[in-house]
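Have a look at this one.
Only one protein chain is missing; all other protein chains are in place.
Coming up: subunit A.
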Amino acid sequence: MSDALFAVTAAGPHVTFQDAGRAGMMRFGVPTSGPMDRASFAAVQAALGNPPDAAAIEISPGGLTLNCLEGEVTLAVAGGGFQVVLDGVRHGAWTVLTVRAGAELAIRPGFWGCWTYLAFAGALQVAPWLGSVSTHGPTGLGGGRLAAGQTLTVAETRRHAGPAARIPLPAWARPPNEVPVVLGPQDRFFAPETIATLLREPYALSEAYDRMGVRLRGPALPPNAAMDMPSEPIARGSIQVSGDAVPTVLLADHQSTGGYPKIATVVSTSLDGFVQLRSRQSVAFRAVSAQEAVGIVRSRDAASRRYLEGLRQMGA
């Protein structure tokens, strides 16, 4: 098997290498990182028959353009509704394609979504940090951000027979109108009417949105005045309220600990759709019990397994 070589001719901000994440390092101040939308990342890997934790490229609305310099390889794109253009020909946003030397692949923002994933049928060559190539945004550690002028190598390339194929869009890929949250772990720092506000009013995503988190715009959520809490561990998906009463949903590159109270935490599988909301789009938060949250995750997992198995067979 020969290698495929690509030149990065354009890369927007927040375009990074990611694998399934750097688990187990949070006690050392290192968040899991990994894909913002873990479901779409799983879809590109399954569609190519890759291991579920293979390295891929996460693409923001900044977009990415690659020129294939050498070789031939099948690739997959999924996540959000981006434009995928190969040699000037537009393909579906969720697609499996084969590219060869001389081809230009451009991935640009489309009608919806914030993050899309590009994976190759082969081994994308990226140096790991602490056992993972996932990029930790604030420091750039891990595989890092992509930049124009860079060269990418895909080793052990495979090529799928047949023309471009569409990857079916699962129900959970779309941004939701409403996401389930479990109250806490510091909801006790908020008055009952403040919690009622969070659960009643829509909140819009602001432009302050990156891999660490997204600030929300909506009614203020003032914590109780006499609050003085020691820094506490943080979970991905927690809705942290800073001293100015503004909530922020903490995402893949969140800090591992912090001193602001978390009024509620988004159910983990619901973050995949949530991160595909764009700035200025609104969402409602619905409270569920911890046991209901476990039920939501388990039924999504069962559906997701069936979906991913179907994709694997499509690629086989």
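Rule of thumb we're sticking to: a contact is a pair of C-beta atoms (placed from the backbone, for glycine too) under 8 Å apart; a residue touches a chain by one contact, two chains touch by 3 or more; residues count from 1.
What we mean here is this: contacts and distances are computed from a predicted model.
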item: Choices "NADH-quinone oxidoreductase subunit K", "glutamate synthase (NADPH)", "Cytochrome-c peroxidase" or "Allophanate hydrolase subunit 1" - which one is the UniProt name of the chain not shown; value: "Allophanate hydrolase subunit 1"
item: Among A:85, A:103 or A:141, the residue in touch with the chain that has been omitted; value: A:141
item: For subunit A, the residues touching the chain missing from this view; value: 23-30, 130, 136, 138-139, 141, 181-182, 184-186, 188, 229-235, 237-238, 255-258, 265-269, 290-291, 293-294, 296-298, 301
